[in-house]
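Removed from the display is one protein chain of the complex; every other protein chain stays in position.
So that you can tell them apart, the chains are marked A and B in the order they are listed, and the count of residues begins at 1 in each.
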Amino acid sequence: MGLTEQIAKLGRSAIELVTGLGRAGLMLWGAIAHRPRLKKGLPLLIKQLYVIGVQSMVIILVSGLFIGMVLALQGYNILVGFGTEESLGPMVALSLLRELGPVVTALLFAGRAGSALTAELALMKSTEQLSSLEMMAVDPLRQIIAPRFWAGVISLPLLALMFTAIGIYGGHIVGVEWKGIDSGAFWSILQSSVEWRQDIVNCMIKSLLFAVVVTWIALYRGYHVIPNPEGISRATTQTVVQSSLAVLALDFLLTAMMFGS
Amino acid sequence: MLTRKIEVLVGLFLLSGLAAFLILVFNVANVEVKTGDNSYTLHAKFDNIGGLKVRSPVKVGGVVVGRVSAIELDPERLVPVVSLSMDKQYKYFPETSSLSILTSGLLGEQFLGLSPGFMDDDIEMLVDGDSIDDTHSALVLEELIGQFLYSAGTKD
Partner (left out) sequence: MTQKHNSLVEIQNMAFSRGSHVIYEDISLSIPTGKVTAIMGPSGIGKTTLLKLIGGQLNPDKGKVLFDGTDVHQCNRNELFALRKRMSMLFQSGALFTDINVFDNVAFALREHSGLPEAIIRRIVLMKLEAVGLRGAAKLMPTELSGGMQRRAALARAIALEPEIILYDEPFAGQDPISMGVLVKLIRELSDALNLTSVVVSHDVDEVLGIADYVYVLADKRIIAHGTPDELRLADNPQLKQFIEGEPDGPVPFHYPAPDYKKELLSGLD
């Protein structure tokens, strides 16, 4: 009996997973498969860009600066042992562009904006604001979900670029201003090793995909929340956990595809 | 519904994103905008290019005068063909100039060293599309050691 129960449980969770994916897909489809309405949609989008993008800027810029500085400090200590401390520039720039920029930004974004999105939507659902929209003959998918989704997809890549740029600047502060690496050498070696197509375009592709995944999970968790206090707090936690795991797994896949061969 | 402050801040946010992008593209990846007028192309065949890469610099006495724009294999003679994108500012190199693949430092990156040849009345200047014939391939450490061992062996 233990075994049959186990199998039944496995089957149930598999069915739940598939229904969940289906519902998430339908939600996103319902939200974005429309002709955009410029006049009504643009103010909504701008407001969400403010909430999702502008309000995440401080944490992203501060983290970027410090991560760049720490990276440079640790890197310097290792590289100086080989007498190749001039390579600090490419080390910092490539680590940030290829991995840390997109990934750390996405993780911070999941914690800052993703959880806030889920909590906001969950609260709207439990106070019947979403039902109320439905009853006013306004589609909540278009009114509420769509602007938040687009704002997330636009904001995260921009934040990742800012994170990377300020991180490299942080590396410059530590390497050049503090440790005394020659500024010319730092930049010229950095510039000759960073490539537009391989590094910058891939950085943007990564952060764009992370943006879709994180925003989607956050919106789905909030929109399909069980509308009580316990459900809301659980949904918020799930957003952060699931989107972080999804970002890391996706990052491995993308890195293998982009830099693997 | 939207306050002016929010609109301004969102505008600033988008601009900072754009600024970060431009910094990364032009300052970090150092992509040069090719306007077509600023460069001319030369070709050169080598036997072995070693670790030369696209975007490696071309230097004359340490001054960067151009960059490697493409590396291909000649389909008939099966040797590497390197295309150089040269700065129009430096356009007075005679046909007799030679190219060699050099290494900065013992383990550093490889670059092309251009040695301007002698000039004479009947020697023309290199122009867009010309080839440099006098080329010296990269030094491959393994071959060098092999030669050294061989010559050391024959002396005995």
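One rule holds for everything that comes next: a contact is a pair of C-beta atoms (placed from the backbone, for glycine too) under 8 Å apart; a residue touches a chain by one contact, two chains touch by 3 or more.
Note that the structure is a prediction, hence the values are computed from the model and not measured.
Note that the undisplayed chain, when the full complex is considered, contacts A. Listed residues A:16, A:128 or A:177: the one in touch with the omitted chain is A:128.
For the chain left out of this panel, the touching residue among A:8, A:138, A:226 or A:256 is A:138.
Interface residues of subunit A with the unshown chain, by the touch rule above, are 40, 123-124, 127-129, 131-132, 134-139.
Everything that follows uses one rule, which is that only the chains that are shown with their structure count from here on.
Work out the mean CA point of subunit A and of subunit B, and you get 37 Å between them.
Partner subunit B is touched in their complex by these residues of subunit A: 43, 46-47, 49-50, 53-54, 57, 93, 97, 155, 157-159, 161-162, 164-166, 168, 187, 189-192, 194-196, 199-200, 203. Residues 1-2, 6-7, 9-10, 12-14, 16-21, 23-25, 27-31, 55-57, 109 of subunit B are the ones that touch subunit A when the two sit in their complex.
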